[in-house]
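With one protein chain removed, the remaining protein chains of the complex are shown where they sit.
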Amino acid sequence: MELEVKTAEPKPKQLKLADYKTDVHNDWCPGCGDFGILSAVQMALNDLQIEPHRAVIFSGIGCSSKLPHFVKVSGIHTLHGRSLPFAIGAKLANPALTVVCAAGDGDGLGIGVGHFVNAGRRNVDFTYILHNNGVYGLTKGQASPTLRLGVKTKSLPMPNINEGVNSLLLALASGFTFIARGYSYEVKHLKELIKQGILHKGSAYIDVQQPCPTYNDINTKDWYAGEDRMDANTRNPLPRIYKLEDTGYDPLVKADSSDEEIQQKINRFIEKAMEWGDKIPIGIFLKNESVSTYEMRIQERIKTYFSSPPGTRNIADTEGCSNADLSAFFAELQVT
Amino acid sequence: MELEVKTAEPKPKQLKLADYKTDVHNDWCPGCGDFGILSAVQMALNDLQIEPHRAVIFSGIGCSSKLPHFVKVSGIHTLHGRSLPFAIGAKLANPALTVVCAAGDGDGLGIGVGHFVNAGRRNVDFTYILHNNGVYGLTKGQASPTLRLGVKTKSLPMPNINEGVNSLLLALASGFTFIARGYSYEVKHLKELIKQGILHKGSAYIDVQQPCPTYNDINTKDWYAGEDRMDANTRNPLPRIYKLEDTGYDPLVKADSSDEEIQQKINRFIEKAMEWGDKIPIGIFLKNESVSTYEMRIQERIKTYFSSPPGTRNIADTEGCSNADLSAFFAELQVT
Amino acid sequence: MVVNKLSWMTGGAQGSGVDSAANIFGRSCTLGGLHVYGKREYYSNIIGAHSYFQIRVDEKPIRSHVDTIDMLVTFDEETLFRHYGEVVKGGAILYDPALVEMTLSRIPTLEPEVISKITAELNEFGLPPTVKGILSIAEQRGAKLFPIPFAELLGTLEAEMGKDAGANLKKTVNTMAVVSSLGILEFDFDMIVKGIEVQFSAKRKVVSMNVKAAEKAYEYANREYSKQFTFRLKKIITDEKRLYLQGTQAVALGKLAGGCTFQTYYPITPASDESVYLEAHETFRLTDGTDSQEGSIVVVQTEDEIAAITMAVGAALSGARAATATSGPGFSLMAEGTGWAGMNEVPVVITVYSRGGPATGLPTRHEQGDLLFSLYAAHGEFPRLVLASGDMEEAFYDAVRAFNYAEQFQTPVVHLIDKALANSTQTYPMFDTRKVIINRGELLAEDAVVTNGSEMYKRFELTEDGISPRARLGTAGAIYWNTGDEHDELGHITEDPENRNRMMEKRMKKLETAAQVIPLEEKVNFFGPKEADATIVSWGTPKGAILDAMELFEKDGLKVNFLQVRLIHPFPVEYVSGVLNRAKRKINVEMNFSGQFASLVRQHTGIAMDHLIVKYNGRPISRDEIYESVTMIMTNPKAPRKVVLQHGA
Partner (left out) sequence: MVVNKLSWMTGGAQGSGVDSAANIFGRSCTLGGLHVYGKREYYSNIIGAHSYFQIRVDEKPIRSHVDTIDMLVTFDEETLFRHYGEVVKGGAILYDPALVEMTLSRIPTLEPEVISKITAELNEFGLPPTVKGILSIAEQRGAKLFPIPFAELLGTLEAEMGKDAGANLKKTVNTMAVVSSLGILEFDFDMIVKGIEVQFSAKRKVVSMNVKAAEKAYEYANREYSKQFTFRLKKIITDEKRLYLQGTQAVALGKLAGGCTFQTYYPITPASDESVYLEAHETFRLTDGTDSQEGSIVVVQTEDEIAAITMAVGAALSGARAATATSGPGFSLMAEGTGWAGMNEVPVVITVYSRGGPATGLPTRHEQGDLLFSLYAAHGEFPRLVLASGDMEEAFYDAVRAFNYAEQFQTPVVHLIDKALANSTQTYPMFDTRKVIINRGELLAEDAVVTNGSEMYKRFELTEDGISPRARLGTAGAIYWNTGDEHDELGHITEDPENRNRMMEKRMKKLETAAQVIPLEEKVNFFGPKEADATIVSWGTPKGAILDAMELFEKDGLKVNFLQVRLIHPFPVEYVSGVLNRAKRKINVEMNFSGQFASLVRQHTGIAMDHLIVKYNGRPISRDEIYESVTMIMTNPKAPRKVVLQHGA
């Protein structure tokens, strides 16, 4: 499968990368992995030439969740853990919007994980970017749900007492139809993942390994780059990050894939998803095209859903009165 | 692996099954699958000869969550979706308690699934029984998170618009160390699962397929029994339910299992967990003995945790004054 | 003869068809031009526990239940044991004579309290603990006993219709019981047939069998008992168009009329009935005359109430008139999301159906215990509107207004309904959808966003009245930001103290604006004479019982007036002060323990109510309770400050 997305031919009034940037002061720490994610988001939107007013970025609360303020598309900075239901509401009310969510790992996999699991069952068309830094950044470095058992980052008084959750596996179990992992210092690669996620029809989950130089002194940029382990021969570091697509991994499940094929793909998925430590794969783990979106399911019930969605349907007549003709419903209840 | 648990030699003052029953009127619908689960719980407690005051059953809200009132051990009928954190609090404050949770599928996998996922990371020693009936029983039959896409049970105005979640897969992704499935009309088998779950050191998850004759007219007792599909030859129904242990399936992961073995077991697990429809396996899917319990992790930090746990540690001296000697902490802050 | 004035009741195990039986009665009466008020009581149970349905019938509109029963229609023993004591002298008990030997101890669902009360009474009378025993007490107190030999009647029917009908015939027992009562009342049989047809419109097949059963029962009961009974129901010819509906339907219809296009919910008693109704009515026509089902509402069942409120808010951001409906436990989970909507000035409607609290409480029982919580839910300070409807008609129109207010003032609106209203049934003159005005406030049209090149659209522009022009997400030219943090006009985070002051003042200003803009008649209702010896103050569903009791006060020559507050927040301080300053004896009526509304009145006006009439046993207030308690307060100089009402099974 091609990772790179061929983008639209330049239109007469081509939007530039700068058009996706705000002049809001960015107060992330120097060296924070979030900068790479921000760039990748802006680049992806620009590559896809999405008109800024048609895109909305939702976020929760955390360092990472400040992201929408730095992107010049509409941005809804919601509550801790709640970006998904806000986003789903907005998307279902106006299915023409391009909806992206940015959440922290505490935000999305701790307090907000109930929405994550339940979103999987719906397959609403959005792209969910999880800033996975192993810590609660904005509250000063407590362990996040992805930090592994026994790890002691800088600001923990004791080693982590909980096991870390494998978010790729969780996304699979929850039913996400697009599952990928990126790395915040592989900006171009990440940009392609985000584009693929946006183009995918359905719920796309992208786990992004994001170093937090301030609080996570274990999973640092150097660690990902393998600076702590040198190849005895080349004397070069042995990077932990590698690309799935370089191994011939095929994430595609089609509507007509056989059960056997699917089972095989899932076994492969799990094998890759469980890799950690010495080898950390990035790339697209799953792209399942066999599942309808929630919007399509609504459309089956409400024939005018796409043409006249909840957000923009006219509800009043020219005189400002309700235009709902409820006579049929009143008739059901009428007695005299 | 043996499913059956050899139980303690009858003690002088043997507790009888009746000792685990209350005389509270049971108001479940006739034919409800919950009755089988109730019996299995009572039998398991009795088989293990657990003294009633040492056991506590927690539940959420729903038909199924009325269960604790019918069992004569302490019973805490909590809030919708919250049985797990209540139970974990009680267990951590008194690790000598035998803690069982009973929850509905809406309760445990809808509103409460955030606690489920996060409980997996802890591995506190409890047994969690999920009454999986595909519906929200007590609120009159809305679709629960396990009901599959497109299924239209009796009380739904339209076919289900969400995909169902696979709770076994979810339990695996969350980190549960004991994962099983039972069927509420296989009471003895279920009883053994519950006993195994209680004896397991860590978080045990038992999904119980539970027919709700009132609202779920799809996954009925007859359906599980295969009454709708007859063997052409024998003219007997072809039951959907079968037992994993009859197929030689081995759920055991030991502390010293090799990575390869674990990967294999997980592949097998997933294959089985994904079976549905024509073949529905019950039995123990996973018993992972390689993970420490949360209580053990606390004990490593607080040496007197088991001997003097939060619930029963003495906090006052004989005169009724605080017995905490905080002089060392005050010294840290003292300035003159 | 008492004509067209009746208090009627039936009961039985949940799932045994009590509702459908009662509805046949209710529908027949309404088809015959009569008004009804019906009240349903049931346990938090699916099958087996006792439920009952009390219906009052009259020629004029009635709005409440009474404490007594003129006709108790039963087909099981539990209903007899629970309700025999409520039947008036001269009233009737219809029952199955096969049950007379049934004993009290055979009914596992009776609470110890109930058993001991009955036992005490039986002992007093020296009677055995059987149906026979309690019937005997009832008879001694003046009730007429009308046994209906169901088995016999069924036998005849079976003989007529053939054996095959047998099993299904048994299911008509409810119908037979109900129609027996109508037979005794000599009500127009055609109306009964129509009633059965409407009731079983979804199961056409059973109609004829039920009609046959009805004929038998009608004829038998009419023949045997009519002459002994002094109540009658007579058909009335009217050309008024009427609805026979439940509270949840009234709200749902109001939402549809009000242009609600997005509703989220998580199942909960009694709120989810509203959402399920909406789901089943998700498409409809528009008044543009086209034949297509262009009208629609998307109803989403969410994973919990946190998602319900936040998803509704998300939809509102995209421009939908969005709402969610819930009850106490769900509302508790919505606090944080409501605060976010307040901070970001998002119009969203939260319909809260109060039920018995705290915690899970009495999930199928009644209470008005969430008043103060609805005012203060969520940390911090932000504007919100709280309105409370007193009956179904108000609920319908308030459902519309809630959206208008939400969009006019760009803020969450809590619409308080309660269990009693949700599950009662009542006749109303047809609602007038032409009265439904849609006011979307300062919502910018697609092409209305004009920003000159360098200037951005300011979602939170500072204005005189606190209201900033609002754009939907997706509007060209109107990129903007929201954040739960304090923000500037663009919606970006800022912690500047001066901006903070301006934004707090801007948001809170909207409460003042709302207080000015909303007309008085939408805030309060005032009933009765201007000058009176007692002034009742209340909110929500006690309205019906109070209004019905006021007719009795008038008859008694007692001068009582009644102030109903509908807009709870912003509180109509001046008007309420005015009324209370004039009032001689100030009586507060509400359905909770502590008199929450009375404390709110004092908070706003400094005025302490002289008396609190409260009720917190989970059962709604009846007309009789208001009548008796208010009369007692007015006539007894030593009346206690707090009167706790106790009635209800």
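Going by the order they are written in, the chains are A, B and C; count residues from 1 in each one.
By definition in this document, a contact is a pair of C-beta atoms (placed from the backbone, for glycine too) under 8 Å apart; a residue touches a chain by one contact, two chains touch by 3 or more.
Since this is a predicted model, take the numbers as computed values, not measurements.
Put simply, the hidden chain is in touch with A, B, C once you look at the whole complex.
Of the listed residues C:Phe25, C:Phe146, C:Tyr277 or C:Tyr616, the one in contact with the hidden chain in the full complex is C:Tyr616. Remark: the omitted chain is touched by one listed residue; of C:Gly33, C:Pro61, C:Gly319 or C:Gly369 this is C:Gly369. Remark: the omitted chain is touched by one listed residue; of B:Asn94, B:Ser155 or B:Gln263 this is B:Asn94. Touch with the chain omitted from the figure is made, among C:Gln199, C:Thr351 or C:Asn592, by C:Asn592.
Interface residues of chain C with the unshown chain, by the touch rule above, are 43-44, 111-114, 306, 327-329, 331-333, 335-336, 339-340, 342-344, 354, 356-365, 367, 369-370, 372-373, 375-382, 483-486, 488, 493-501, 504, 508, 592-594, 596, 599-600, 602-603, 606-608, 616-619, 644, 646, 648-649.
On the side of chain B, the interface with the absent chain consists of residues 22, 24, 51-54, 56, 58, 61, 66, 68-69, 72-79, 82, 84-94, 96-97, 114-115, 117-118, 298, 301-305, 308, 310-313, 315-317, 320-330, 333-336, using the contact rule stated above. Where chain A meets the chain that is not shown, the touching residues are 25, 27-30, 61, 63, 79-81, 106, 110-111, 113, 136-140, 142-143, 145, 157-158, 162, 214.
Operating definition for what follows: only the chains that are shown with their structure count from here on.
Of all chains, the one whose CA centroid is most distant from that of chain C is A. Centroid to centroid, with C-alpha atoms defining each point, chain A and chain B lie 32 Å apart.
Inter-chain centre distance (chain A to chain C, centres taken as mean C-alpha positions): 43 Å. Shared interface positions of chain A, defined as residues touching 2 or more other chains, are 114, 117-118, 298, 301.
Each of residues 303-304 in chain C touches at least two other chains.
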